[in-house]
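Since the structure comes first, as structure tokens, the remarks are kept for the end.
Only one protein chain is missing from this complex, and each of the others stays in its spot.
Take a look at chain A:
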Amino acid sequence: MAAKSQICSVWLGSETGILKGVSLTKKQAFNFCEMSCMSRDQEVCVMAWGDPHESEVLVGSVNGTVKTFSTDKGIFTATRECGDPSQGRFTGLAVTDSSMITCVESGLLKVWKEGSTETAEVNVGNGVCRMQQNQSQRHRVATGGKENPLKVWDLERPDKPIFTAKNVAHDWLEMRVPVWVRDIGFIPDSDKIVTCTGHHQVCVYDPSTPQRRPVLEAQFGEYPLTALSLPASQGTVVVGNSHGELAILDLRKGLVCGCLKGLAGAVRGLQCHPSLPLVASCGLDRFLRVHSLEDRSLQHKVYLKSRLNCVLLSSRELESSNADVSGDVEEVKAEEEEDEVWDTMETVTEKSKKRAAQKDEATVTGLDGEKKRKLIKKK
């Protein structure tokens, strides 16, 4: 069990309550289940890393329990009752130093301290769909939901939100645009927050500016956007909707860069790798798919027999793909040497250099082509 969990690089929570670990290098999937009797109220709603070293996975279920799974030992080490099903499902789970933050659909955000049963409670409004933690400032969380605008809370001063978003101006029919925040992402190295809505909008908010309305609003598709993730490279965001369409949007202009194909069902969980250009998606069609963000191709596809709710990518992917990266590095070096040869051909200005380089390459290929044709004719 421990060996199996140590090699897993992707963790998924399913509707049947089973925590699944997938090793993409060995192409194997493992089920980690606490007891032989599974039940539907153990359905996994949220998952989060328990610690920065990614050795513990916190799994929140529908019946209100949060279980801790140790990836080194391969077993569930602790269970904690964090609320009851009457308040709704978990919509967010986060960990700050020595305390755990949970948020449920009814709007009750609780901070559970290790060891003590005291909790600090904040009411964030009804109908919450998502609660997300700022990875750089761990005491800040953002919440949003259906008719519940984006609010950023500082847990040290939990009485009032630091930032409440204002709704967009009335549309062209002078009607109020409905609010339905489905997923939230904090853009690293800045104060900005990206949200995706159930009305197929992607909004970027900047709390550092006095403008409470979105700084950027983009539309994608005709179906509710259900999941969002920010890749390691800045300036883009990956969103998924309930029809299984995954798209990469550019955050500077708000345009669609490209779509990732393959999904047949609604996207429930989406996560980008912290350093590599990879994105893992899981959904109702019972597949885990890993796409590459550079060429938008499908890298891995794994069939896991239950509908999947959440996905967590570990940075351990780096070890597996090191071998591939070294091969790529050699090729890149060879190409760079060739480029240097062409770059040294003419030294006038940068633009003409490129044009000259291109021309030279073109002429060379032309010559080669002609030579080949001559040889063929001789034969």
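Going forward, a contact is a pair of C-beta atoms (placed from the backbone, for glycine too) under 8 Å apart; a residue touches a chain by one contact, two chains touch by 3 or more; residues count from 1.
Definition applied: contacts and distances are computed from a predicted model.
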Name per UniProt, for the chain absent here [options: "Ribosome production factor 1", "alanine transaminase", "NADH dehydrogenase [ubiquinone] 1 alpha subcomplex subunit 1" or "Serine/threonine-protein kinase 19 isoform X1"]: "Ribosome production factor 1"
Sole contact to the chain not displayed, among A:Pro224, A:Gly254 or A:Pro277: A:Pro224
Which residue of A:Arg213, A:His243 or A:Arg316 touches the chain not shown here: A:His243
Residue among A:Glu105, A:Asp191 or A:Asp285 that touches the chain left out of view: A:Asp285
For chain A, residues in touch with the removed chain: 15-16, 18, 31, 38-40, 198, 223-224, 226, 242-244, 261-262, 264-266, 268, 284-286, 303, 305-307
